[in-house]
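One chain of protein is taken out of this complex; the other chains stay put.
Labels for the chains are A and B, by order of writing; each one numbers its residues from 1.
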Amino acid sequence: MDKKIEWLETYLSLYIGHDKVLEKMNDVDSPYVVLDVRNAPAAVKKDQIKGAIAMPAKDLPNRLNELSKDKIYVVYDWTSGTTLGKTALLTLLSAGFEAYELASALEGWKGMNLPIESII
Amino acid sequence: MDKKIEWLETYLSLYIGHDKVLEKMNDVDSPYVVLDVRNAPAAVKKDQIKGAIAMPAKDLPNRLNELSKDKIYVVYDWTSGTTLGKTALLTLLSAGFEAYELASALEGWKGMNLPIESII
Partner (left out) sequence: MDKKIEWLETYLSLYIGHDKVLEKMNDVDSPYVVLDVRNAPAAVKKDQIKGAIAMPAKDLPNRLNELSKDKIYVVYDWTSGTTLGKTALLTLLSAGFEAYELASALEGWKGMNLPIESII
């Protein structure tokens, strides 16, 4: 039982809900920076979460110098069924950044009709 | 290798298959109680697993007194890609209840054309 609880606590500690991100979305001093870690080109991605920064997971290890220890990073991929968000999250946490994966990913964000923006 | 095996064993111990729930579905003394932990209102949910009890994950911590230590709780959300089922599961396990997440969630249940019921 303790193993299950510990597993669930760790699992849930990796995620952040859309509500927290959404609440601060229009604050100029929001602590959150949303990173779109999809590896696809813009023409395939077509749109992204409003205000997100395109930071493909494959490039992330070489672009950590663009990030700040004062921010909280929120990564997302197309869906939560992929491993890309967790790959990016591991890169960020290992480098000492505060970071979370967006629960339900882009698919869930769009499914709730939350703010997106075109990127082409 | 041992870490992988332990991780997988813990992961799989959190889930229950639809077959076990289905088998007891029409038994008056079924040990299973299915909890629909979706936070959405009934008008959005529209239908649910047959015989499920609506127990939104956000309300669950305040409604534990409605549950019994003699039952086995099976929680589900829309899909298995969300964190809500595991949030509910953690609440239940931490409070000492026997509980599992339904493998493949509502999406999988419907995909296999298993019994559902309208709730509006």
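The definition used in the following text is that contacts are C-beta pairs under 8 Å (C-beta built on N, C-alpha and C of every residue); 3 or more make two chains touch, one makes a residue touch a chain.
Because the structure is predicted, anything quoted here is derived from the model rather than measured.
Which of A:M25, A:I53, A:L90 or A:I116 touches the hidden chain is settled by the complete complex: it is A:L90. Even with one chain removed from view, subunit A keeps its contact list with that chain: residues 7, 10-11, 13-14, 81-83, 86-87, 89-90, 93-94.
For subunit B, the residues touching the absent chain in the complete assembly are 1, 3-5, 7-9, 11-12, 15, 17, 79-81, 103-105, 107-108.
Just so we're on the same page, only the chains that are shown with their structure count from here on.
Averaged C-alpha coordinates give centres for subunit A and subunit B that are 27 Å from one another.
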